[in-house]
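Below is the structure I would like to discuss, written out as C-alpha coordinates.
As you look at this complex, bear in mind that one protein chain is not there, while each of the others sits in place.
Our next item is chain A:
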Amino acid sequence: MKSLKKILIIMMAILLLAPSAALADNHGDTKATVKTPAADLRADLDKLLSEHFVLATTFMMKSYEDAEDAEQVWNKLDQNAQDMTPAIASVYGEEAAAQFEDIFRGHNDYSDDFVKAAKNDDPEARKAAEQEVEEFVNEFGAFLSKATEGNLSEEAAQKVLAAHEEDVINVFDHYVNEEYQKAYQSFREGFHRMFDISKALSTAITTQMPDKFEHTKADAKAADLRSNLNALASEHFALATLEMQKGFNQSPDYDFVTWAENEHTKDFTATIESLYGEEGAEQFEKVWQQDHITAQSDIVTATLESNEEARMDAEESLKMFAEDFGTFLAAATEGNLPQQAATEAVWTHEEDVLETFDHYAAEDYEAAYNSFREGYGFMFGIGETLGDAIAKQMPDQFANDQMPEEMPDTGMGGMSGAGSLSAWAWAAFGILALLSGGVLYRKKSNQ
(Lines give C-alpha, C1' and ligand atoms only; values in the text may rest on other atoms or scores of the structure.)
Protein backbone atom coordinates (compact mmCIF):
# COMPACT_ATOMS: atom_id res chain seq x y z
CA MET A 1 0.00 0.00 0.00
CA LYS A 2 2.77 2.37 1.02
CA SER A 3 4.88 1.63 -2.01
CA LEU A 4 1.88 1.98 -4.28
CA LYS A 5 1.41 5.46 -2.93
CA LYS A 6 5.04 6.27 -3.49
CA ILE A 7 4.82 5.10 -7.09
CA LEU A 8 1.78 7.31 -7.59
CA ILE A 9 3.62 10.28 -6.19
CA ILE A 10 6.64 9.67 -8.40
CA MET A 11 4.42 9.29 -11.45
CA MET A 12 2.88 12.57 -10.49
CA ALA A 13 6.34 14.06 -10.38
CA ILE A 14 7.05 12.93 -13.91
CA LEU A 15 3.78 14.46 -15.06
CA LEU A 16 4.78 17.69 -13.42
CA LEU A 17 8.17 17.58 -15.05
CA ALA A 18 6.79 17.48 -18.57
CA PRO A 19 5.52 21.03 -18.96
CA SER A 20 8.55 22.59 -17.32
CA ALA A 21 11.02 20.63 -19.38
CA ALA A 22 10.46 23.21 -22.08
CA LEU A 23 11.84 25.85 -19.77
CA ALA A 24 14.91 23.81 -18.99
CA ASP A 25 17.23 26.15 -20.79
CA ASN A 26 16.48 28.83 -18.25
CA HIS A 27 17.67 26.67 -15.40
CA GLY A 28 20.33 27.76 -13.04
CA ASP A 29 19.31 31.37 -13.27
CA THR A 30 20.41 32.50 -9.85
CA LYS A 31 18.67 35.80 -10.25
CA ALA A 32 15.39 34.10 -9.30
CA THR A 33 15.31 34.03 -5.55
CA VAL A 34 12.97 34.92 -2.72
CA LYS A 35 15.94 35.65 -0.48
CA THR A 36 16.44 39.36 -0.96
CA PRO A 37 16.87 41.92 1.80
CA ALA A 38 13.52 43.46 0.87
CA ALA A 39 11.75 40.09 0.90
CA ASP A 40 13.41 39.32 4.24
CA LEU A 41 12.01 42.51 5.72
CA ARG A 42 8.59 41.71 4.38
CA ALA A 43 8.76 38.15 5.77
CA ASP A 44 9.78 39.47 9.20
CA LEU A 45 6.82 41.81 9.21
CA ASP A 46 4.56 39.02 7.88
CA LYS A 47 5.52 36.90 10.83
CA LEU A 48 5.25 39.47 13.60
CA LEU A 49 2.09 41.16 12.36
CA SER A 50 0.17 37.96 11.64
CA GLU A 51 1.27 36.44 14.93
CA HIS A 52 0.03 39.58 16.62
CA PHE A 53 -3.38 39.02 15.06
CA VAL A 54 -3.54 35.35 16.06
CA LEU A 55 -2.48 36.01 19.64
CA ALA A 56 -4.75 39.05 20.04
CA THR A 57 -7.88 37.20 18.89
CA THR A 58 -6.92 34.06 20.81
CA PHE A 59 -6.34 36.08 23.95
CA MET A 60 -9.74 37.77 23.68
CA MET A 61 -11.57 34.45 23.28
CA LYS A 62 -9.64 32.83 26.12
CA SER A 63 -10.04 35.78 28.40
CA TYR A 64 -13.75 35.97 27.71
CA GLU A 65 -14.05 32.31 28.71
CA ASP A 66 -11.84 32.83 31.78
CA ALA A 67 -9.67 30.08 30.33
CA GLU A 68 -6.72 29.02 32.44
CA ASP A 69 -4.24 29.81 29.68
CA ALA A 70 -5.47 33.36 28.99
CA GLU A 71 -2.60 34.87 30.97
CA GLN A 72 0.06 32.95 29.04
CA VAL A 73 -1.47 34.05 25.74
CA TRP A 74 -1.38 37.62 27.00
CA ASN A 75 2.31 37.31 27.87
CA LYS A 76 3.10 36.02 24.40
CA LEU A 77 1.08 38.83 22.83
CA ASP A 78 3.21 41.31 24.74
CA GLN A 79 6.37 39.43 23.84
CA ASN A 80 5.39 39.61 20.18
CA ALA A 81 5.07 43.39 20.43
CA GLN A 82 8.49 43.62 22.03
CA ASP A 83 9.98 41.48 19.28
CA MET A 84 8.95 44.09 16.72
CA THR A 85 11.14 46.72 18.33
CA PRO A 86 14.50 45.41 17.07
CA ALA A 87 13.04 45.10 13.55
CA ILE A 88 11.99 48.75 13.67
CA ALA A 89 15.28 49.80 15.29
CA SER A 90 17.32 48.19 12.50
CA VAL A 91 15.55 50.44 10.01
CA TYR A 92 14.74 53.63 11.87
CA GLY A 93 17.06 53.65 14.87
CA GLU A 94 16.58 53.27 18.58
CA GLU A 95 14.58 56.39 19.21
CA ALA A 96 11.89 55.68 16.65
CA ALA A 97 11.81 52.05 17.81
CA ALA A 98 11.19 53.15 21.39
CA GLN A 99 8.38 55.37 20.22
CA PHE A 100 6.99 52.52 18.16
CA GLU A 101 7.07 50.15 21.10
CA ASP A 102 5.32 52.66 23.26
CA ILE A 103 2.40 53.02 20.87
CA PHE A 104 2.19 49.42 19.76
CA ARG A 105 2.54 47.64 23.09
CA GLY A 106 0.04 49.99 24.61
CA HIS A 107 -2.61 49.15 22.07
CA ASN A 108 -2.75 45.55 23.22
CA ASP A 109 -4.40 46.76 26.40
CA TYR A 110 -7.48 47.68 24.42
CA SER A 111 -8.17 44.06 23.61
CA ASP A 112 -8.53 43.48 27.33
CA ASP A 113 -10.90 46.43 27.60
CA PHE A 114 -13.15 44.94 24.94
CA VAL A 115 -13.27 41.64 26.79
CA LYS A 116 -14.14 43.31 30.09
CA ALA A 117 -16.86 45.38 28.44
CA ALA A 118 -18.39 42.24 26.93
CA LYS A 119 -18.18 40.28 30.17
CA ASN A 120 -19.84 43.03 32.17
CA ASP A 121 -22.25 43.86 29.37
CA ASP A 122 -21.15 47.45 29.75
CA PRO A 123 -21.88 49.62 26.68
CA GLU A 124 -20.05 52.61 28.22
CA ALA A 125 -16.84 50.63 28.62
CA ARG A 126 -17.23 49.32 25.10
CA LYS A 127 -17.55 52.86 23.77
CA ALA A 128 -14.47 53.90 25.68
CA ALA A 129 -12.50 50.99 24.23
CA GLU A 130 -13.64 51.87 20.70
CA GLN A 131 -12.55 55.45 21.34
CA GLU A 132 -9.12 54.25 22.40
CA VAL A 133 -8.78 52.13 19.30
CA GLU A 134 -9.60 55.13 17.14
CA GLU A 135 -6.92 57.16 18.88
CA PHE A 136 -4.43 54.37 18.38
CA VAL A 137 -5.26 54.14 14.67
CA ASN A 138 -4.70 57.86 14.24
CA GLU A 139 -1.54 57.98 16.30
CA PHE A 140 0.04 54.89 14.82
CA GLY A 141 -0.95 55.85 11.28
CA ALA A 142 0.75 59.21 11.75
CA PHE A 143 3.82 57.49 13.16
CA LEU A 144 4.13 55.09 10.21
CA SER A 145 3.61 57.83 7.68
CA LYS A 146 6.23 60.00 9.32
CA ALA A 147 8.72 57.16 9.66
CA THR A 148 8.36 56.17 6.01
CA GLU A 149 8.51 59.84 5.02
CA GLY A 150 5.16 59.59 3.39
CA ASN A 151 5.95 56.50 1.37
CA LEU A 152 3.02 55.10 3.27
CA SER A 153 0.54 57.97 3.40
CA GLU A 154 -1.06 58.78 6.71
CA GLU A 155 -4.49 58.22 5.26
CA ALA A 156 -3.63 54.82 3.78
CA ALA A 157 -1.95 53.73 6.99
CA GLN A 158 -4.91 54.75 9.12
CA LYS A 159 -7.35 53.08 6.80
CA VAL A 160 -5.56 49.75 6.90
CA LEU A 161 -5.02 49.92 10.68
CA ALA A 162 -8.70 50.67 11.21
CA ALA A 163 -9.59 47.66 9.05
CA HIS A 164 -7.30 45.47 11.15
CA GLU A 165 -8.83 46.62 14.42
CA GLU A 166 -12.25 45.98 12.97
CA ASP A 167 -11.19 42.44 12.05
CA VAL A 168 -10.09 41.71 15.60
CA ILE A 169 -13.29 43.11 17.07
CA ASN A 170 -15.42 41.23 14.52
CA VAL A 171 -13.82 37.93 15.47
CA PHE A 172 -14.48 38.65 19.12
CA ASP A 173 -18.04 39.94 18.73
CA HIS A 174 -19.11 37.01 16.57
CA TYR A 175 -17.49 34.67 19.04
CA VAL A 176 -19.35 36.22 21.95
CA ASN A 177 -22.60 36.02 19.99
CA GLU A 178 -21.87 32.36 19.26
CA GLU A 179 -21.85 33.08 15.52
CA TYR A 180 -18.85 30.85 15.10
CA GLN A 181 -18.81 30.53 11.35
CA LYS A 182 -18.75 34.30 11.00
CA ALA A 183 -16.13 34.49 13.72
CA TYR A 184 -13.74 32.21 11.85
CA GLN A 185 -14.53 33.86 8.55
CA SER A 186 -13.47 37.15 10.13
CA PHE A 187 -10.45 35.39 11.58
CA ARG A 188 -9.31 34.25 8.16
CA GLU A 189 -9.93 37.64 6.55
CA GLY A 190 -8.20 39.47 9.36
CA PHE A 191 -5.29 37.08 9.31
CA HIS A 192 -4.64 37.67 5.62
CA ARG A 193 -5.05 41.41 5.97
CA MET A 194 -1.93 41.38 8.14
CA PHE A 195 0.01 40.21 5.11
CA ASP A 196 -1.42 43.08 3.07
CA ILE A 197 -0.34 45.50 5.77
CA SER A 198 3.08 43.91 5.80
CA LYS A 199 3.36 44.30 2.02
CA ALA A 200 2.35 47.95 2.05
CA LEU A 201 4.66 48.76 4.95
CA SER A 202 7.69 46.84 3.72
CA THR A 203 7.29 48.29 0.23
CA ALA A 204 7.14 51.78 1.68
CA ILE A 205 10.28 51.15 3.71
CA THR A 206 12.29 49.60 0.88
CA THR A 207 11.20 52.39 -1.47
CA GLN A 208 12.29 54.91 1.12
CA MET A 209 15.71 53.32 1.64
CA PRO A 210 16.62 51.58 -1.62
CA ASP A 211 20.33 51.44 -0.75
CA LYS A 212 19.76 49.74 2.55
CA PHE A 213 17.85 46.98 0.79
CA GLU A 214 20.28 46.67 -2.11
CA HIS A 215 17.64 47.98 -4.46
CA THR A 216 15.57 44.85 -4.06
CA LYS A 217 11.82 45.21 -3.97
CA ALA A 218 9.49 44.02 -1.26
CA ASP A 219 6.70 43.66 -3.82
CA ALA A 220 8.69 41.69 -6.38
CA LYS A 221 6.92 38.62 -7.70
CA ALA A 222 9.27 36.31 -5.84
CA ALA A 223 8.61 38.22 -2.62
CA ASP A 224 4.87 37.88 -3.28
CA LEU A 225 5.31 34.13 -3.70
CA ARG A 226 7.25 33.83 -0.47
CA SER A 227 4.72 35.89 1.42
CA ASN A 228 1.82 33.93 -0.02
CA LEU A 229 3.40 30.65 1.06
CA ASN A 230 4.18 32.15 4.46
CA ALA A 231 0.54 33.08 4.90
CA LEU A 232 -0.70 29.62 3.93
CA ALA A 233 1.83 27.78 6.07
CA SER A 234 1.41 29.91 9.18
CA GLU A 235 -2.37 29.99 8.94
CA HIS A 236 -2.30 26.23 8.84
CA PHE A 237 -0.24 26.13 12.02
CA ALA A 238 -2.45 28.66 13.79
CA LEU A 239 -5.65 26.83 12.86
CA ALA A 240 -4.24 23.38 13.63
CA THR A 241 -3.12 24.28 17.14
CA LEU A 242 -6.35 26.17 17.83
CA GLU A 243 -8.45 23.31 16.46
CA MET A 244 -6.69 20.78 18.67
CA GLN A 245 -7.26 22.88 21.79
CA LYS A 246 -10.91 23.45 20.92
CA GLY A 247 -11.35 19.76 20.20
CA PHE A 248 -9.72 18.81 23.47
CA ASN A 249 -12.13 21.09 25.35
CA GLN A 250 -15.03 20.03 23.15
CA SER A 251 -15.74 23.74 22.75
CA PRO A 252 -18.87 24.71 20.86
CA ASP A 253 -16.76 26.34 18.14
CA TYR A 254 -14.63 23.24 17.51
CA ASP A 255 -16.50 22.26 14.35
CA PHE A 256 -16.04 25.78 13.02
CA VAL A 257 -12.28 25.77 13.40
CA THR A 258 -12.20 22.54 11.42
CA TRP A 259 -14.43 24.28 8.88
CA ALA A 260 -11.89 27.11 8.65
CA GLU A 261 -9.18 24.50 8.12
CA ASN A 262 -11.13 23.02 5.24
CA GLU A 263 -11.49 26.47 3.70
CA HIS A 264 -7.77 27.00 4.14
CA THR A 265 -7.08 23.72 2.33
CA LYS A 266 -9.12 25.02 -0.62
CA ASP A 267 -7.02 28.20 -0.74
CA PHE A 268 -3.79 26.28 -0.52
CA THR A 269 -4.94 23.97 -3.30
CA ALA A 270 -5.77 26.98 -5.47
CA THR A 271 -2.27 28.38 -4.97
CA ILE A 272 -0.70 25.06 -5.92
CA GLU A 273 -2.96 24.98 -8.97
CA SER A 274 -1.70 28.40 -10.08
CA LEU A 275 1.84 27.04 -9.88
CA TYR A 276 1.52 23.44 -11.01
CA GLY A 277 -1.82 23.15 -12.73
CA GLU A 278 -4.90 21.14 -11.94
CA GLU A 279 -3.26 17.77 -11.65
CA GLY A 280 -0.59 19.03 -9.29
CA ALA A 281 -3.31 20.66 -7.19
CA GLU A 282 -5.31 17.46 -7.04
CA GLN A 283 -2.28 15.54 -5.93
CA PHE A 284 -1.43 18.17 -3.35
CA GLU A 285 -4.92 18.17 -1.88
CA LYS A 286 -4.88 14.43 -1.36
CA VAL A 287 -1.47 14.32 0.27
CA TRP A 288 -2.32 17.32 2.41
CA GLN A 289 -5.55 15.82 3.77
CA GLN A 290 -4.48 12.21 3.99
CA ASP A 291 -2.56 11.28 7.12
CA HIS A 292 -2.33 14.96 8.04
CA ILE A 293 -5.39 17.08 8.73
CA THR A 294 -7.45 14.18 10.02
CA ALA A 295 -4.45 12.68 11.83
CA GLN A 296 -3.99 15.89 13.83
CA SER A 297 -7.64 15.59 14.88
CA ASP A 298 -7.13 11.91 15.66
CA ILE A 299 -4.45 12.90 18.17
CA VAL A 300 -7.10 14.89 20.01
CA THR A 301 -9.63 12.06 19.88
CA ALA A 302 -7.02 9.62 21.20
CA THR A 303 -6.28 11.95 24.11
CA LEU A 304 -9.97 12.40 24.92
CA GLU A 305 -10.52 8.65 24.88
CA SER A 306 -7.18 7.95 26.66
CA ASN A 307 -6.42 5.60 23.81
CA GLU A 308 -2.66 5.00 23.62
CA GLU A 309 -2.91 2.84 20.55
CA ALA A 310 -4.90 5.40 18.59
CA ARG A 311 -2.31 7.99 19.53
CA MET A 312 0.51 5.85 18.15
CA ASP A 313 -1.46 5.27 14.96
CA ALA A 314 -2.04 8.99 14.52
CA GLU A 315 1.65 9.73 15.05
CA GLU A 316 2.52 7.08 12.48
CA SER A 317 0.14 8.77 10.05
CA LEU A 318 1.85 12.10 10.62
CA LYS A 319 5.23 10.54 9.94
CA MET A 320 3.85 9.08 6.75
CA PHE A 321 2.55 12.52 5.84
CA ALA A 322 5.99 14.06 6.36
CA GLU A 323 7.39 11.42 4.05
CA ASP A 324 4.68 11.81 1.41
CA PHE A 325 4.55 15.58 1.47
CA GLY A 326 8.35 15.82 1.35
CA THR A 327 8.28 13.53 -1.68
CA PHE A 328 5.55 15.60 -3.27
CA LEU A 329 7.38 18.89 -2.75
CA ALA A 330 10.68 17.52 -4.01
CA ALA A 331 8.95 16.15 -7.08
CA ALA A 332 6.95 19.30 -7.70
CA THR A 333 10.00 21.54 -7.41
CA GLU A 334 12.06 19.12 -9.49
CA GLY A 335 14.49 18.62 -6.70
CA ASN A 336 15.09 22.30 -6.08
CA LEU A 337 13.79 21.38 -2.66
CA PRO A 338 15.52 18.06 -1.84
CA GLN A 339 13.17 15.36 -0.57
CA GLN A 340 15.12 14.65 2.61
CA ALA A 341 15.22 18.29 3.64
CA ALA A 342 11.54 18.71 2.84
CA THR A 343 10.51 15.67 4.87
CA GLU A 344 12.60 16.78 7.82
CA ALA A 345 11.08 20.25 7.72
CA VAL A 346 7.55 18.87 7.55
CA TRP A 347 8.20 16.53 10.45
CA THR A 348 9.69 19.35 12.55
CA HIS A 349 6.43 21.18 11.96
CA GLU A 350 4.38 18.17 13.06
CA GLU A 351 6.50 17.93 16.20
CA ASP A 352 5.78 21.58 16.95
CA VAL A 353 2.06 20.91 16.58
CA LEU A 354 2.23 17.86 18.85
CA GLU A 355 4.33 19.62 21.47
CA THR A 356 2.01 22.61 21.58
CA PHE A 357 -0.94 20.29 22.05
CA ASP A 358 0.66 17.94 24.58
CA HIS A 359 1.80 20.80 26.80
CA TYR A 360 -1.67 22.28 26.54
CA ALA A 361 -3.34 18.99 27.47
CA ALA A 362 -0.93 18.67 30.39
CA GLU A 363 -1.96 22.20 31.46
CA ASP A 364 1.60 23.46 31.10
CA TYR A 365 0.50 26.59 29.29
CA GLU A 366 3.81 28.40 29.49
CA ALA A 367 5.49 25.55 27.60
CA ALA A 368 2.51 25.23 25.26
CA TYR A 369 2.79 28.81 24.05
CA ASN A 370 6.57 28.65 23.86
CA SER A 371 6.11 25.73 21.49
CA PHE A 372 3.40 27.69 19.71
CA ARG A 373 5.63 30.67 19.00
CA GLU A 374 8.49 28.46 17.94
CA GLY A 375 6.29 26.41 15.66
CA TYR A 376 4.62 29.50 14.26
CA GLY A 377 7.97 31.08 13.41
CA PHE A 378 9.16 27.85 11.83
CA MET A 379 6.42 28.06 9.18
CA PHE A 380 8.11 31.16 7.76
CA GLY A 381 11.25 29.13 7.17
CA ILE A 382 9.11 26.73 5.14
CA GLY A 383 7.76 29.68 3.13
CA GLU A 384 11.29 30.87 2.47
CA THR A 385 12.79 27.52 1.52
CA LEU A 386 9.86 26.31 -0.53
CA GLY A 387 9.36 29.71 -2.14
CA ASP A 388 13.01 29.85 -3.15
CA ALA A 389 12.87 26.37 -4.64
CA ILE A 390 9.82 27.33 -6.69
CA ALA A 391 11.35 30.64 -7.79
CA LYS A 392 14.48 28.84 -8.95
CA GLN A 393 12.40 26.26 -10.74
CA MET A 394 10.38 28.90 -12.55
CA PRO A 395 12.78 31.78 -13.15
CA ASP A 396 10.57 33.09 -15.95
CA GLN A 397 7.84 33.84 -13.50
CA PHE A 398 9.85 34.84 -10.48
CA ALA A 399 13.13 36.33 -11.67
CA ASN A 400 13.82 39.74 -10.32
CA ASP A 401 13.08 42.34 -12.92
CA GLN A 402 16.20 42.88 -14.98
CA MET A 403 15.54 46.59 -15.31
CA PRO A 404 18.20 49.23 -14.98
CA GLU A 405 18.09 51.02 -11.71
CA GLU A 406 18.19 54.44 -13.32
CA MET A 407 17.06 55.94 -16.55
CA PRO A 408 19.82 56.62 -19.06
CA ASP A 409 21.26 60.05 -18.95
CA THR A 410 20.14 61.19 -22.39
CA GLY A 411 20.14 64.89 -22.00
CA MET A 412 22.52 67.48 -20.78
CA GLY A 413 19.82 69.85 -19.57
CA GLY A 414 20.73 72.63 -21.87
CA MET A 415 17.16 73.09 -23.02
CA SER A 416 15.48 72.80 -19.64
CA GLY A 417 15.51 75.43 -16.96
CA ALA A 418 14.02 73.11 -14.38
CA GLY A 419 15.68 69.75 -14.76
CA SER A 420 15.15 68.91 -11.12
CA LEU A 421 11.45 69.54 -11.46
CA SER A 422 11.21 66.89 -14.13
CA ALA A 423 12.97 64.42 -11.83
CA TRP A 424 10.36 65.13 -9.16
CA ALA A 425 7.62 64.64 -11.65
CA TRP A 426 9.02 61.23 -12.54
CA ALA A 427 9.29 60.26 -8.90
CA ALA A 428 5.74 61.38 -8.21
CA PHE A 429 4.50 59.42 -11.20
CA GLY A 430 6.34 56.34 -10.00
CA ILE A 431 4.92 56.53 -6.49
CA LEU A 432 1.42 57.12 -7.79
CA ALA A 433 1.71 54.14 -10.08
CA LEU A 434 2.95 51.97 -7.24
CA LEU A 435 0.25 53.11 -4.85
CA SER A 436 -2.63 52.72 -7.29
CA GLY A 437 -1.23 49.36 -8.30
CA GLY A 438 -1.16 48.38 -4.65
CA VAL A 439 -4.73 49.51 -4.13
CA LEU A 440 -5.88 47.64 -7.20
CA TYR A 441 -4.09 44.52 -6.06
CA ARG A 442 -5.64 44.70 -2.63
CA LYS A 443 -9.07 45.26 -4.07
CA LYS A 444 -8.61 42.26 -6.27
CA SER A 445 -7.33 40.06 -3.53
CA ASN A 446 -10.14 41.09 -1.24
CA GLN A 447 -12.79 40.04 -3.69
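Everything below uses one rule, namely that a contact is a pair of C-beta atoms (placed from the backbone, for glycine too) under 8 Å apart; a residue touches a chain by one contact, two chains touch by 3 or more; residues count from 1.
Just so we're on the same page, contacts and distances are computed from a predicted model.
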Protein name, per the UniProt record, of whichever chain is missing from view ("methylated-DNA--[protein]-cysteine S-methyltransferase", "Putative membrane protein YccC", "LPXTG-site transpeptidase (Sortase) family protein" or "Sugar ABC transporter ATP-binding protein"): "LPXTG-site transpeptidase (Sortase) family protein"
Candidates A:251, A:339 or A:397 - the one touching the absent chain: A:251
Among A:297, A:333, A:371 or A:385, residue touching the chain not depicted: A:297
Residues of chain A (touch criterion as defined above) contacting the omitted chain: 65, 243, 247, 249-252, 255, 258-259, 262, 265-266, 269, 282, 285-286, 288-290, 293-294, 297-298, 300-301, 304-306
